[in-house]
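Left out: one protein chain. Kept in place: all the others.
As written, the chain order gives the labels A and B, with residue 1 at the start of each chain.
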Amino acid sequence: MWKAVNSGSAAAEDALKQYLPPCQMKCPINEDIQRTNVLISMLPLDLEEALDGIVQIGDYLYEWNPLFPVCGYVCGLCELECNYQEKGGAIRRRLLKRFISDHYLNRIREKPELDVEKTKENVAIVGGGPAGLMCAYDLSRRGYRVTIFEASDRLGGALWLIPHYRLPEDVLTTVVNNLVRISGADVKMNAKIGDGKLTLDKLKKDGFRAVFIAKGTPLPRILTYGREKVEGQELSGVMYGQTFLYEVSHGNIQPGYFRGKKVVVIGGGNVAFDVARTACRLGGETTVVCLECADKSSRDGIPADEDEIKGAWEEGIRIVYSRGVRKIVGQGGKFQKIECPLCTSVFDDNGFNPQFDPTDVITIEGDVLMITVGQGPDRSFLHQEGLLNEKGGLAVDPLTLQSLNKDWIFIGGDIRRIGFMVEAMHEGLIAAESIERYLRGLDMKAGRKRQFEAQDIPYRRVYKHEPEVVWIPPEKRLHFQLFERGFSLKEAVEEAKRCARCGPCVSCKACLAIDIQDCLPTVEVNEDVCSGCGICTSICYYGAAGSRYKEGRMISSTDVFRCKACGMCVVACPSQARKMVGDTMEQKIDQVYAGLTA
Amino acid sequence: MSEVTTEWVVHGWSKGKQMSKKPKVAIYWLGACGGCDEAIVDLNEVLLKVASAVDIVLWPLAMDYKYDSIENAPNGSIALSIIHGNIRNSEHEEMARLLRKKSQIVMAFGACACFGGTAGLANFCGAESIMKWVFHEAPTVENPQHQMPQAESPWDGQTLTLPELLDHVYTLDQVVHVDYYLPGCPPPPDLISHAIFAVLEGKLPPRGAVLAPQKALCDTCPRNNTKPPKMDITEINKIHEIEADSHTCFLMQGVVCMGPATRSGCGETCLRINTPCRGCFGPVGGVEDSGAKFLSALTSLVKATTDEQVRSIMEKFQDPAGCLYRFTQPTSILGKRVKARETV
Partner (left out) sequence: MPLHEPKIVCFSCCFGWGYLTGRDVLSLRIKHWIPVVCTGKLDSTHLLKAFREGADGVLILGCPDGDCHFQDGNYQTRKKIHLLHRILESYGIDPRRLRMELGTDPEGNTIPKLVENMARELKQLGPVRINGRQVSAGVSAEP
């Protein structure tokens, strides 16, 4: 809960609702986007000189989000809610973050371990993906002794599914490995909880007082038609996209693997496109077949990001919309073609319920079939450990992530509900807080339900257009290097300047950080003098100055959360009924004027 | 406002006791047009009440008097001096100082005494150029020998004197200490009677107060609620250049109305006859320069995208200084000057 820090009588009450810019609301971890935007905009234009500032910004981001460099490559949820969208294009915040991480990565390797004494209990984290890693870092910071149990031989979880042309390998490994080093967490590789003797009870016996389960969704979903499993999924040449991407990330697939081959990818999500674009880079002639239609604004629209679809199309990938797969046909045990009836609708009011027209069927031939229709959790493990409810769903409190069946177990991330990387990270943080409250005997729920309200974009005369994002031309990008060019320092500073800073001062305070002000001033209205002329209300760019009736007379007031203390209303008030409290400009002016006749 | 009793105990009058002496009141004009006197006469029947309650010792409009009687009166013997008009020449200065010496309470009555009034605009020209214009340069003047009025002229073995034009128009309080202010050009009858009876009954606010409401005109203006939430001025018109709507805010019609920066209390007499406010009640409490504040307010409402557009809108605002400082030039930030004061 933010309290407005000010030294006037205009004190702000504890807000039940927190005002935030919409980008920070959309970010699952409510990162300080506005603040970092302002800090970036104030960097010197010489890279040498700017490094110090960049490192400071990086340190600040790292403190709350040790996985932030990865976000700079793969996230960008904030941009979906950016108020500037309708005014010229969302602020390219992801690229700004990537800019910081590009110059900060070296620092991460040198960052010292957390200076925290681990005096509290042992906690086990099952799963070394984003959720588990964030939880491990947060708990370590709080003084717990954390052990991560990872089933595979490397940390990172589903992040390894992301092709290297989007997320470079060294960024991922640097971030993940150093997180573990800095946090001081213990890691056990090739330790799959649920395998044989490694049960949750064994963990309890071994002294772990709480466990966070973040095993993710390692199992690819099988292809179904109606409610039946489609035949032919065991044919040679048929694979699951997810498995394929893991293999690629392990380096097991040689370049040119699909040269001369026709690859058909079933699926319409981002992972399907990752598979398709990877196959394309391995030389395959690739087609994507999905249930959804091309109109992203409709309920049945294809879920993949516009950027992915555009990139895929540029790389020569064909996309076939509104088709289901009724049958996988093989010949001699090898995949040959699929039969695709027209999908007339995907969702109805009850949810996912695709409808088909059996009279409109096409066939698509290929050498390789990649099924990428989703991933699922290891349900048998959950069932074995007694973590499901009677209906077969996960028995967990959505606010605290505490298991409803076993109070020392906490479950979060994709295993609970499949979502974005940062959503999983958020659940890692929630679990860490819950575990702390549980082990310290505090109330599990108090103060945790937060309500946010988005602030609108401030008014200004001229809005600026977004910069172009530069991609390597498609014919030159069929390799696994990054194809998106990041910002130069100058571009980053310019783009950060474009941010309209919609959010309230109390959630930003960048100006205090850069030493432009000593405190956040507030604006007070002298109601004995205010005539209700409405000029302040008209001029306020932030919708903070308002007019209302008080005892039958019009009076103006200031909404402390919207007010940026920009001073326009104070200047415009013809009665001088408004005053800045906590601002030192008047004294400075008097001082200098006194020196004029000295 | 705390109540202040005047020393010479006027309660006697309000409590109905027979006073041996009625309080003495002087009403005097300095650099004035006579409008303020007219306003006092406009009290009508109330004037009779006032006249019977006080002893008017000086009122050039209505009575015969000689300066000697004032000079010979003991200091502080006049309970209340209502002084209107600004200080433009040496006689004004002399009389202002004289009445200050002889009075307990000095009230600056009307815009000229309070802020300098319209004649204050002369400060933009300067005394010398005014004299040259009036007596020589004006097109209708025939004065081939450049004869100018002199402060002293010999005539028939004697010296005739004329008051000398000061080089600057001063407000009353820039020359003597003023106890109360009653703004307006002229002040309206209801404010006048309130003020006078407040003095007589001893129910006055602390000295230095303005005897009019605290807030700007928009507070009481019937057109205030016709303003849209976003007020954009895209052109400036003079009142005669448009057919002004009689219910909508003038600023919204592009007509400069000083209301937002002017103290209320006049009863919006100008607005009721579809004329914009010209600012004769001066600034609201706490504001030094209502013209400067109005400039800030007005420009903040001007809506334009380019510098050129702003310039072309502003160009239609003829004589901004004259409009913004019509009544208040001598109290403006750049126009203010103080003549050495005698302490009371």
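By definition in this document, contacts are C-beta pairs under 8 Å (C-beta built on N, C-alpha and C of every residue); 3 or more make two chains touch, one makes a residue touch a chain.
Everything numeric in this text was worked out from a predicted model, so none of it was measured.
Of A:R92, A:R477, A:R501 or A:R562, it is A:R501 that touches the chain left out of the display. Across the entire complex, the residue among A:C511, A:C533 or A:A577 in touch with the chain not shown is A:C511.
What chain A contributes to its contact with the hidden chain is residues 38, 42, 44-45, 49, 458-462, 464, 497, 500-501, 511, 514, 516-517, 539, 541, 564, 566-568, 570-572, 580, 583, 585, 588-589, 592-597. Summarising the interface, chain B meets the missing chain with residues 123-124, 126, 173-174, 288-289, 291-293, 295-296, 298-300, 302, 304, 307, 310-311, 314, 317, 320-322, 324, 332-338, 341.
By definition in this document, only the chains that are shown with their structure count from here on.
The distance from the centre of chain A to the centre of chain B, with each centre set as the mean of the Cα atoms, comes to 66 Å. Of all the residues in chain A, the ones that touch chain B in their complex are 461-462, 528-535, 537-539, 547, 553-554, 568, 571-576.
Of all residues in chain B, only 214-219, 224-225, 227, 229-232, 259-261, 264, 284-287, 290, 293-294, 296-297, 300-301, 305 touch chain A in the complex they form.
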